[in-house]
Each structure stands twice: as C-alpha cells, then as structure tokens.
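Handing you this structure, nothing more for now.
Shown here: the complex without one of its protein chains, the others still in place.
This part shows chain A:
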Amino acid sequence: MSEAIDAEGLIKRFGAVTALDGLDLRVRTGEVHGFLGPNGAGKTTAIRVLLGLMRADGGSARLLGGDPWADATELHRRLAYVPGDVTFWPNLTGGEVIDLLGRLRGGVDRKRRDSLIERFELDPRKKGRAYSKGNRQKVALVAALASDVELLLLDEPTSGLDPLMEEAFREVILEEKRRGDRTVLLSSHILSEVEALCDRLTIIRAGRVVETGTLGDLRHLTRTTIRAELTGPVNGLGDLAGVHDLITEDGRVAFDVDADALEPALKALVAAGVRSLVSQPPSLEELFLRHYTRDEETAR
C-alpha cells in the first residue's frame, strides 16, 4: 500500500528546545489519519516540516513521494493546508482570500467553493479583520477544501467552530473519505471528532510517538468499565492482575479491567452469579488521559 506521508525519526530543535524527538509518522493514501497530542507536543512543527516550511535537523520524510523541503512548490500543488492559527490580510475579503489561495495552488472549483461557503454559512464579503475566530477558520477551511487536491493537512481545523459547523465539517470530511482518493492528516484535540472520522491515529507527546494504530488496535490497550449486581459473593476478583479500582458494596461490584484480563474477570463474575451487568467500552478520551497520566507518573 502506498503511503502519502512517510516520516522516520524526525528531529527538530529550536535552540535548547527539542520540538521533534525522533518522530515517526506513516499515513496511507486514502485514509483519514488522526494526529493527537497535548499542546506543545510538536504537532504543528511536524506539519510545518512536512510542508517544507521548516527543515528537520534529522530523520527523513517523504510526502506524496517527494522531498518536502526540496520539492515543496511542486508538492504544494497537490495538497492543501489549514493552519492552526489563522489570520488573513485585513484589507482582503474572505471570498478574495479563498479565490487567491485556490489560484495560487493551481485552480478553484467554482461550484464546490460556492457550495462550501453555503454549507459553512460564511459571508465572503467581510474583510479579514471583521471575522471572528470561527469565521476565519471557515475561510481557511473553504479555501483548502475547495481545491481538488490529493492531501489535506488540517491543523486543529475545528477550533473556534460552533457545534453545528463542526458537524458540517465532519460531513464534508466523510464525503471526502467516501471518494477514497483523498488523504487527510487531521490534528485535533476533539476526540469524538477523531473517533468519528479517522481510520488510524497517531498520538504524540514531547515530540515522539507514544501510540499509533487503528482505533480498534488502540481500544485494545484500554480498560473496559464493568458494573454488575451479583447474586452471591465474588472471590478472587481483586487478586486478578488487570483489574483496577475495584469497589464491592452490597452485592454490587464496579471495576475497570484491561482487555487481556476481561475473560478471567467475567468468569469470576459468572461464578458468583450475575443479576445485571453494564459494561462501558473504552473511550478514546480515557486512552488519551491515561497516556498523559502515565507519562506524568514516569516523569515523576
């Protein structure tokens, strides 16, 4: 399978600060790839390296089969980018910015542009300064999505958008996904968005990857929350490795369980006799939080 982005061991330092510390990132052609990490993890730096705006101090990167630094201009015809912190020229209208950026990229699909403006409920006649944060974001999104490109690099594209517009954004990305030939790298904080849109995801922290894989792969690493009412006393549950935060009270138990301890834990419950059982699947949120707390613990 061909890869739209293939970065290995990227290193980028700013003076004493190491922004990227051996980052690996592989994005397959046609997939929507989530790119997660706390503030300052290096997401934006990584995207700027991929765009050839910054040069990595180490490692290698291929983008759409080319060298992001040397072939920047040629590659940019085939991709569109939504920066994380969007501001535009105060004396140009949103419509002018959309057209200009599209033309600089090599052409705008007029019909698509107009339909996107409608879907995002954007007034293209306002000038740069008159737009709120959310509306500036919409201008950037329309400018990027209106171009017929192979790769979309989106750096927290929904920050500042209201829930309705977030929904519109999701629909558009899902449509792109159905086409099958567009690749999307989506950096985000909004986990429900990543869950809804992404095939695979990469979580980075302090400039290196802590987890990468499909949602299913990553869920496997997380804990399921179980609450049950039992008919009799349960034995040995607390001794099982992989069972956490066990609370037993009045014939009711509640605990979190690692994926690989699920079976013995359930067996123990069944042995005691189950009256009712609620199991909550692992959420990405939990995965995310656990990575950070775990890192904080190791940091301590």
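Assume a residue touches a chain if its C-beta (ideal position, glycine included) is under 8 Å from a C-beta of that chain, and two chains touch if they have at least 3 such contacts; residues count from 1.
Just so it is clear, contacts and distances are computed from a predicted model.
Considering only "1,2-phenylacetyl-CoA epoxidase subunit B", "RNA polymerase sigma factor", "ABC-2 type transport system permease protein" or "Cytochrome c-552", the record for the omitted chain gives "ABC-2 type transport system permease protein", by its UniProt protein name. Listed residues A:E8, A:E74, A:D162 or A:D245: the one in touch with the omitted chain is A:E74.
Among A:T87, A:S192 or A:S279, only A:T87 touches the chain left out of the display.
Among A:R112, A:K126, A:R170 or A:H189, only A:K126 touches the chain left out of the display. Interface residues of chain A facing the missing partner chain: 48, 51, 53-55, 72-74, 76-77, 79-81, 83, 85-93, 95-101, 103-106, 124-127, 129-130, 140, 153.
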